[in-house]
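Removed from the display is one protein chain of the complex; every other protein chain stays in position.
A, B and C are the chain letters, set down in written order, and residue numbers restart from 1 in every chain.
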Amino acid sequence: MVKVTVWNENRHENKNENVRAIYPKGIHGAIAEFLDAAGFDTKTATLDEPEHGLTDEVLNETEVLVWWGHLAHHEVSDEIVQKVKSRVLDGMGLIVLHSGHFSKIFKSLMGTSCDLKWREADDKERLWVVDPSHPIADGIGEYIELDREEMYGEHFDIPAPDELIFTSWFEGGEVFRSGCTFKRGNGRIFYFRPGHETYPTYHNKEVQRVITNAVTWAKPADRIRPVYGNSQPLEKITVKS
Amino acid sequence: MVKVTVWNENRHENKNENVRAIYPKGIHGAIAEFLDAAGFDTKTATLDEPEHGLTDEVLNETEVLVWWGHLAHHEVSDEIVQKVKSRVLDGMGLIVLHSGHFSKIFKSLMGTSCDLKWREADDKERLWVVDPSHPIADGIGEYIELDREEMYGEHFDIPAPDELIFTSWFEGGEVFRSGCTFKRGNGRIFYFRPGHETYPTYHNKEVQRVITNAVTWAKPADRIRPVYGNSQPLEKITVKS
Amino acid sequence: MVKVTVWNENRHENKNENVRAIYPKGIHGAIAEFLDAAGFDTKTATLDEPEHGLTDEVLNETEVLVWWGHLAHHEVSDEIVQKVKSRVLDGMGLIVLHSGHFSKIFKSLMGTSCDLKWREADDKERLWVVDPSHPIADGIGEYIELDREEMYGEHFDIPAPDELIFTSWFEGGEVFRSGCTFKRGNGRIFYFRPGHETYPTYHNKEVQRVITNAVTWAKPADRIRPVYGNSQPLEKITVKS
Partner (left out) sequence: MVKVTVWNENRHENKNENVRAIYPKGIHGAIAEFLDAAGFDTKTATLDEPEHGLTDEVLNETEVLVWWGHLAHHEVSDEIVQKVKSRVLDGMGLIVLHSGHFSKIFKSLMGTSCDLKWREADDKERLWVVDPSHPIADGIGEYIELDREEMYGEHFDIPAPDELIFTSWFEGGEVFRSGCTFKRGNGRIFYFRPGHETYPTYHNKEVQRVITNAVTWAKPADRIRPVYGNSQPLEKITVKS
């Protein structure tokens, strides 16, 4: 049973009645609910808890971390970001959702600006599967259609993803690489675009299926970190004159 | 329970006493044994069976096909190769072992010559894990050491693999990309280098672990092939003057 | 000065007055004209010439081959396809345009069906640059807009490209990986989507710029093919008891 922690900054829910109406238990609550139902050992953590709810104990027990943030990326402490990064390199899976593209943890792991075009205009979004072999696309049809979503458009300033699974079409004329995998150290990362707080995206069954598949995919391999540093030869080296 | 078929040309075993001593049940028998013990629903098929043991029924029931061939690549019928290829594009996993690099099916899926350097000289081989995040490397240490193996050296004429998991060091001075994944259509492919017929490589527990991991990894996603061909618009197209 | 051969099946131009009106010198003539103006040593070849205009002499002298075909893929002889493939693996660059996705040479190099969705309905197409670092995107703005084009939609059944440079948005609701690089052997390949015969796409200055950039990019490195086959050790191998 994979141990999942769903992290959410949980600010929109507190400030905005419309968001609260869609996600009465918070975005983290909605995500945790379907992950729990899928059979994972699921916990949640939020920004305003001590250490943002990501204590050493929580992080060490977490096999896959799901991340949603937007308004308050700058309030996440650098120390916690460093710990999360270290856990990812150690093997913890990381699923970054929607506006998490601009989180400190994602930018630090990508090494780029992670910037993009955006618009809140009720665009229709259609996420096409461009890698039908991928386990994250298991059970998904040719595309997922979302009647209204925030638009994110290219150029998305990320390294070329290791695997590109979804590409979005937007009504207003843009495209976006909306389902991307990356590997960093021992850890696997999945970025998934949809999930603006004013739309009921995380109640969509196909979106839930993708995130559920991603948790299974991101589960760490049974490996310790490689040994780095000074190293004795495994074979005899000729002494040269 | 993943349904696996282990295919082997099974010629060395019949011709060469030394090979038979190492693999009394054939290379396919040895591989099937540890895959069966790992909990897969495992069958075998060999070149000299009718349709090489790969009838439509067998192929349709196979979720992951393991392939070992060497002497008799040219005896594999083009029709069967075409059926196997079609099944891979449909989603069947394919694990190509050692000299299978020159099989018709592998060359046809790669689109290149798949040629390489080789030498039978009891080289020591050390397969270094270069992607510690990969599930195929689950449970494997920093490297696998094989006291004696055939050497395969670069340049290995394949497309750049989607993922490079192992790189081999050889005593005689060469390197080789020895654990490579590829995706083609709905199917996942893993090429794994070791396994010359005159060495007990498939009795090595770590080699067994890699192949076992690869079967789990290569299991098809629950998806049908995408729809291709002429396609009606999903959105209204403006009539232009 | 890069030596370029522009190959065209040249059938639509002969059958269809509208196509002839757009491309009075044939699609090959139009492409050769702007490549010549860009300073390349440019020749053309067409299907109905002896050996399709691709004699050994022509192929050996060609550094980059541009390929346009549609109606008559099956009329291209397997022997010539094999020679072209061999030249690509030897280092010759290959630029496959539009309906060339279904040519024998492209399918053989890709190892997949190369199938896709399509529609002739005057869709607007917008090709977004998703890799702004790439020399093939040199001088191109954020996107290229084509008022009317044939639609090609995902899933495009190719191996994951080594580099994805353009992604198309279509008015009818689809997306497409429309500018893709692949490396095979010593050769570099670029697939570029636009160019349906009934539209003046190859008169578009940005489309011309992309193809011109691609020729420069695809020019062979100064290298001979690696040596394959049986190989003496470069280091002393211990004799094992």
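Methods note: a contact is a pair of C-beta atoms (placed from the backbone, for glycine too) under 8 Å apart; a residue touches a chain by one contact, two chains touch by 3 or more.
What you see is a predicted model; the values in this text were computed from it and never measured.
Taking the complete complex into account, the chain left out of view touches A, B, C.
In the complete complex, the residue from A:Glu75, A:Asp115 or A:Asp222 that touches the missing chain is A:Asp115.
Only one residue in the set B:Trp169, B:Phe182, B:Tyr199 or B:Trp217 touches the chain that does not appear here, and it is B:Trp169. In the complete complex, the hidden chain is touched by one of C:Pro24, C:Gly39 or C:Pro135, namely C:Pro135. Think of the hidden chain as still there; on chain C it touches residues 91, 126, 129, 131-135, 137-140, 142, 162-163, 171, 183-188, 221-223, 225-227, 234-235.
Summarising the interface, chain B meets the missing chain with residues 126, 128-132, 142, 153-156, 160, 163-164, 167-170, 173-175, 177.
Listed here are the chain A residues that touch the chain not shown: 89, 108-113, 115-119, 121-124, 147-148, 151, 153-155, 157, 159-160, 162, 171-174, 182-185, 226-235, 237-240.
By definition in this document, only the chains that are shown with their structure count from here on.
At the interface between chain A and chain C, two copies of one sequence, more than half of the residue numbers in use are shared by both copies.
Mean C-alpha positions place chain A and chain C at a centre distance of 36 Å. Residues of chain A in contact with two or more other chains: 126, 129, 131-132, 142, 163.
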